[in-house]
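Omission of a single protein chain aside, the complex is shown with its protein chains in their original locations.
Moving on, here comes subunit A:
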Amino acid sequence: MSTVKVLIVDDHRLFRSGVRAELGESIEVLGEAEDVDSAVKAIAELQPDVVLLDVHMPGGGGQEVLRRVLGSGSTVRFLALSVSDAAEDVIGVIRGGARGYVTKTISGRELTDAIRRVADGDAVFSPRLAGFVLDAFASSEAPPIDPELDSLTQREREVLRLIARGYAYKEIAKELFISVKTVETHVSSVLRKLQLSNRHELSRWATARRLV
């Protein structure tokens, strides 16, 4: 197993050192950054495989880092890591281009897994993110504009439901009699829909959830 090179972006020093200590041996931490500007600079200089990205940071937050780095054509992969449970934040960074979202309560082992998964080009959904996606795609009264992008397939729904129920990918594969690779394909496909669907309800739903 090759080591995955990681950059930690978070404005809390204590949290950065905590994550560093918790990560497994197969993860190499190249460096840390504490705000948007230093993150953009460090990503360009260090060329990490995966960036662990905090959502709330001075200078525009994780979304600003995504916008600037991905906007410049970089192919670095982002895993959002946040204490926030707000739908607006979760949906926001995913639509900004992050390939996964996990909360900071995640264990070191699970985080290591998630980083490896993102490094391999797969998507990482926490139960809560899966719940948000199900909710967001379900709450559509208007007919989808692009049927391919604007709705989930039955299988994708099943996978998401199992994630929301706390199942790991391996358990989902066993439950649905499919391979782990297929589970990964379904999740990546949901991620793509989440990022590309221009259904305005998605953003509106996230905002409305915050405002109610």
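What we mean here is this: contacts are C-beta pairs under 8 Å (C-beta built on N, C-alpha and C of every residue); 3 or more make two chains touch, one makes a residue touch a chain; residues count from 1.
Just so it is clear, contacts and distances are computed from a predicted model.
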{"item": "UniProt protein name of the chain not shown, from \"Tripartite tricarboxylate transporter permease\", \"Phage shock protein C (PspC) family protein\", \"(2Fe-2S)-binding protein\" or \"Monovalent cation/H+ antiporter subunit D\"", "value": "\"Phage shock protein C (PspC) family protein\""}
{"item": "Option touching the unshown chain, where A:Ile43, A:Ala130 or A:Ala173 are the choices", "value": "A:Ala130"}
{"item": "Selected from A:Ser84, A:Ser151 or A:Gln195 as touching the chain missing from the view", "value": "A:Ser84"}
{"item": "Those residues of subunit A which, in the complete complex, touch the missing chain", "value": "84-87, 105, 127-128, 130-131, 134-135, 138-139, 161, 164-167, 209-210, 212"}
